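Here it is, the structure in full.
Here the complex is missing one protein chain, while the rest keep their positions.
Labels run A and B following the written order; every chain starts at residue 1.
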Amino acid sequence: MERPRHQGMAKNTCMRWRLPLVCLLWEVAMIVLFGVFVRFGAEADAHWEEEKREMNLTSDIENDFYFRYPSFQDVHVMIFVGFGFLMTFLKRYGFGAVGFNFLLAAFGIQWALLMQGWFHSFKDGKILIGVENLINADFCVGSVCIAFGAILGKTSPIQLLVMTLFQVTLFSVNEYILLNLLHVKDAGGSMTIHTFGAYFGLTVTRVLYRPNLEQSKDKQGSVYHSDLFAMIGTLYLWMYWPSFNSAISDHGDAQHRSAINTYCSLAACVLTTMAFSSMLQKKGKLDMVHIQNATLAGGVAVGTSAEMMLTPYGSLIVGSISGIVSTVGYVYFTPFLESRLHIQDTCGIHNLHAMPGLIGGIVGAITAATATEDVYGKEGFIKAFDFTGAYQTRTPSIQGGFQAAGIVVSLLMAFVGGAIVGGILKLPIWGDAAAENCFEDEVYWEVPEDEESDAYHMHNPDKPASP
Amino acid sequence: MERPRHQGMAKNTCMRWRLPLVCLLWEVAMIVLFGVFVRFGAEADAHWEEEKREMNLTSDIENDFYFRYPSFQDVHVMIFVGFGFLMTFLKRYGFGAVGFNFLLAAFGIQWALLMQGWFHSFKDGKILIGVENLINADFCVGSVCIAFGAILGKTSPIQLLVMTLFQVTLFSVNEYILLNLLHVKDAGGSMTIHTFGAYFGLTVTRVLYRPNLEQSKDKQGSVYHSDLFAMIGTLYLWMYWPSFNSAISDHGDAQHRSAINTYCSLAACVLTTMAFSSMLQKKGKLDMVHIQNATLAGGVAVGTSAEMMLTPYGSLIVGSISGIVSTVGYVYFTPFLESRLHIQDTCGIHNLHAMPGLIGGIVGAITAATATEDVYGKEGFIKAFDFTGAYQTRTPSIQGGFQAAGIVVSLLMAFVGGAIVGGILKLPIWGDAAAENCFEDEVYWEVPEDEESDAYHMHNPDKPASP
Partner (left out) sequence: MERPRHQGMAKNTCMRWRLPLVCLLWEVAMIVLFGVFVRFGAEADAHWEEEKREMNLTSDIENDFYFRYPSFQDVHVMIFVGFGFLMTFLKRYGFGAVGFNFLLAAFGIQWALLMQGWFHSFKDGKILIGVENLINADFCVGSVCIAFGAILGKTSPIQLLVMTLFQVTLFSVNEYILLNLLHVKDAGGSMTIHTFGAYFGLTVTRVLYRPNLEQSKDKQGSVYHSDLFAMIGTLYLWMYWPSFNSAISDHGDAQHRSAINTYCSLAACVLTTMAFSSMLQKKGKLDMVHIQNATLAGGVAVGTSAEMMLTPYGSLIVGSISGIVSTVGYVYFTPFLESRLHIQDTCGIHNLHAMPGLIGGIVGAITAATATEDVYGKEGFIKAFDFTGAYQTRTPSIQGGFQAAGIVVSLLMAFVGGAIVGGILKLPIWGDAAAENCFEDEVYWEVPEDEESDAYHMHNPDKPASP
């Protein structure tokens, strides 16, 4: 990977047999494993009429499908259009951004249904799935999309699939430790999705450090229309984030509250992002990189606490702070990480997911630790934190401690897992491109000859005059 | 249509009086027919309070609106953004793709509300409509959008409206035969929407064969950004397909199950598409044409069976196969169809809708034929296949036979209907463009002078010749 240019040119990036082999073997494995393990849950099974009677439900509308399906579809859009288009900002990596995101997410959700299923929906030797499993699979893959942001443009599709395989596995283990062993609340995934996903991706990109990456510096920027494509991703992430944070919360007030808190946090985040984006540029101009990314930090940062009684003004505070932290991160931390720590973070996920994810975990711990029966009501208190069964003696301050422990576990899993997976991805068999061919779709895609340029733009000797 | 270039130049493509006349007369007819026939169904009528009492419903949430409206909106997005943007891949036909799709769909849904209303929602001389009718109208128009894919860039807007008028009519007749006479299940429309729509469109494009189409070959490709616009369409179709296949299924488990099966099938389809796209190219590079289209075949291929107990692994199998078939189709069949059978299929609907639609019909027949009371439960079995009233003695294997008959009927309707409508569209009065002006927005649209090219890309001495 650190070879000089003339050697780099010789790297074999041809995917012809490797990619099909991986995809097809994988899909066969999925079919076999699904055949052995996966069945419809009670609410999606044709025996539902009997189930309804047993559960004393009077109407089909009580099916979990109607509580969660709209949120599921919003989350689905976030994963495929949101993350996919957010990463199209690079001038010549739009196909890779949208296409590889599509590939790894479709690959990952199948594995996530199994992994999460074994941990959470396993009954009598079968994984019973319903709409909540689909949401959780999308969530799990979301953490891979985040990590993809760090290595965008620098890896082959096979590397992405290998990373997805391992990351989904580790995600599920980490999630199991947090939710089941530590009994931590994290409905919007500040810890499980964002903190874990981002630090995992940053560790991987550190291991895959490319000292000659400036050879493709000219392709690491955006063009006018690629920035607009990226705004499609930004806005869908921003608009649907209330669905993301409320998708798997308890029915009723918890889903309702999560949506409101997230809505407030995101609105505040836009304002502080714009403020700092303008303030930190010499000429006071706004920078699309900040608008595309830091405006979303508010959603990340209330991921854990949105379903709690964070209150609307609490959400505004959290959103405001995370917008500032994230924008400052783009201006000061990203260059520092690259030059000093050799962390090449293409999309700046450290600013959008890692730091706001940490904030989210901390805010969640504080919100849990300060919860009172007065604020939640007696029943609401127990329901919100699930203080039943083995956990009925847990107090808010202990819960806060466990929440904090969840952050630490997620970080450890990310660093150790990322280091190992990074090491695997460093093997010279995966077909990644040489440094001078990074951020370039031509390597893995049939790119149309830009006849538009012939027909409509012709030769262009003078560059545009800056106004 | 087969005239040499200099005659072609003389073709009158001016829409000034023809298009307004058709649109306005049509709209007046719609107003009159709606005035005579269309009223609100009980759940949308202000008498709903009384209805609720009669039906013993305790809550407004039992209104069908809340069971289906989120799915309706997703389907709506698929028809207008999904199909519209999927077809923007051509470098100079983006306005036509999105705009004509918009026109024909808006035109078609009105006629579909009437046609389907007469067949299915007619009571005491009135068509009573609700949200399910809106979904069905969108579905019906979906089959026209599919057929549009075959003739994209080669027809005038009036031809599209004429085709829509006839195709919606034939669709409704075919649907009536299948659903009411043959008592066939086809909630996601593998037969009624995809098989019928695609073979209809392919027959029409065969009749409209243009031997000189290579004169506009330079415009039949994509450019970098047009491929990204097309991915917007692809992703929205892909993400919302679970809503498409579940939108009109029975309340409860059937909707839930349809969404899960479709989700699984589509995920598998992405992997096999990527595998074969890479495998079938000499250099192993991925082809955006496949990613944009073949990844969707999995949704088509479970259209009939998604609401049945296909099971998640069954869905993976169907999705995997359809991705392979579709991708192979783009590489081998499309050129064959064009050179040997004179079928010029602009978007490759044969690969995306026709073959996967047939697969969907066959899988549906098999799934129905192999259904057992054991798998569905006694009640579930009757409910899933609606084996009540006149059909209470029908067995699964007989149902399977009828399902297969549904495929044959759909094909016959498509071939015969397509041949007749194609003949009508061949009349020299509709204002279609000459071969050398195909795939070119300038013919029917005010296209902005590409001043971007002046300001940013320099002089462009030859403006595109106005047609």
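Going forward, contacts are C-beta pairs under 8 Å (C-beta built on N, C-alpha and C of every residue); 3 or more make two chains touch, one makes a residue touch a chain.
Source: prediction; values computed, not measured.
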{"item": "Contacting the left-out chain in the complete assembly, out of A:M87, A:M163, A:V300 or A:L316", "value": "A:L316"}
{"item": "Selected residue (touches chain absent from view) among A:Y240, A:F402 or A:W430", "value": "A:Y240"}
{"item": "Candidate in contact with the missing chain, chosen from A:V173, A:M231 or A:V328", "value": "A:M231"}
{"item": "From A:R53, A:K123, A:H256 or A:H342, residue that would touch the chain that is not displayed", "value": "A:H256"}
{"item": "Residue numbers in chain B that touch the chain omitted from display", "value": "14-17, 19-21, 23-24, 26-27, 30-31, 34-35, 38-40, 43-50, 52, 59-61, 63-66, 69-70, 73, 76-77, 80-81, 84-85, 88, 92, 94-95, 98-99, 102-103, 106-107, 109-110, 113, 129-131, 134, 157, 224-225, 229, 232, 283, 444-452, 455-457"}
{"item": "Residues of chain A (touch criterion as defined above) contacting the omitted chain", "value": "9, 11, 13, 61-62, 66-67, 70-71, 74, 91-92, 218-219, 221-225, 227-228, 231-232, 235-236, 238-240, 242-243, 251-257, 259-260, 263-264, 266-268, 270-272, 274-276, 278-279, 281-288, 291, 295, 309, 311-313, 316-317, 320, 375-377, 379-381, 383-384, 433-434, 437, 440, 442-443, 450, 453, 457-461, 463-464, 466-467"}
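Note that in this section only the chains that are shown with their structure count from here on.
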{"item": "For chain A paired with chain B, centre-to-centre distance based on mean C-alpha positions, whole Å", "value": "32"}
